[in-house]
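What you see is the complex with one protein chain gone and the rest in place.
What follows is chain A.
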Amino acid sequence: MIEINNVSKSFGSLEVLKGIDLKVEKGEVLSVIGASGSGKSTLLYCINALEPIQGGEIRVDGIDVHGAKTDVNKLRRHIGMVFQQWNSFPHMTTLENVALAPRIVLGKTKAEAREIAARQLDHVGLGDKLDTYPTNMSGGQQQRLAIARALAMEPDYMLFDEVTSALDPELVGEVLDTLKMLSEEGMTMILVTHEIPFARDVSDRVAFFRQGVIEEIGPPSQVIGDPTSEHTKQFLSNVR
């Protein structure tokens, strides 16, 4: 379970998260929507300690993420993350991209790591691209590679930061299909997304962020289908 208690976060004098409270249960799919700059992506970065927080606490399976004694490298093994910019490692083949972390972080043998990598790449539909370099692949393929790379660590949680925002429109579908597949397999996920119909389709709950606070949270049928907040209504009518 991911527990977020009264978390605040600032960049200099700019306060981007103003006391966020949120719980995500095992197996749950939570979508986070909201305008750019509302703090959605920052929250993801705070959950796996890529950004420090100024107040409150975040616990993942009871471990205090920002605790002084917490081994963040160990913690991150349980939390996969996929970014807006897919960040494939350009100097390695697809297979090496995925096999590296299981080998050097989890200490798997080379053969084991390659087997895991091949399986995960097959899982996201890249089974025929094992020896391809990322620079020779489309954005959608590279994004699926990034998903396979995160899954190869066998994480308990997956964080997706606007993973389709940088893609050409015709490539969005293949990545959303992969996300949907993961949700159906029971992966616990937090999705920051601008794909409202998709969020409605796959999420157990949707949170609408506005100016660093959660304006509204609940099942998609309510937050997207029948929002109570004026700001949510306004946002949804703008993005549609």
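We take it that a contact is a pair of C-beta atoms (placed from the backbone, for glycine too) under 8 Å apart; a residue touches a chain by one contact, two chains touch by 3 or more; residues count from 1.
Heads up, the rule we're going with is that contacts and distances are computed from a predicted model.
A chain of this complex does not appear here, and its UniProt-recorded name among "succinate dehydrogenase", "ABC-2 type transport system permease protein", "Amino acid ABC transporter membrane protein 1 (PAAT family)" or "Sarcosine oxidase subunit gamma" is "Amino acid ABC transporter membrane protein 1 (PAAT family)".
Only one residue in the set A:Lys108, A:His123, A:Arg149 or A:Arg210 touches the chain that does not appear here, and it is A:Arg149. The residue touching the chain not shown here, chosen from A:Ser13, A:Ser36 or A:Asn73, is A:Asn73. Of the options A:Met1, A:Ala35, A:Ile63 or A:Val105, the residue whose C-beta touches the omitted chain is A:Val105. Taking the complete complex into account, A:Asn48 is the one of A:Asn48, A:Gln141, A:Thr178 or A:Thr193 that touches the chain left out. Interface residues of chain A with the unshown chain, by the touch rule above, are 48, 50, 73-74, 76-77, 79-81, 83, 85, 87, 89-93, 100-101, 104-106, 133-136, 146, 149-150, 153.
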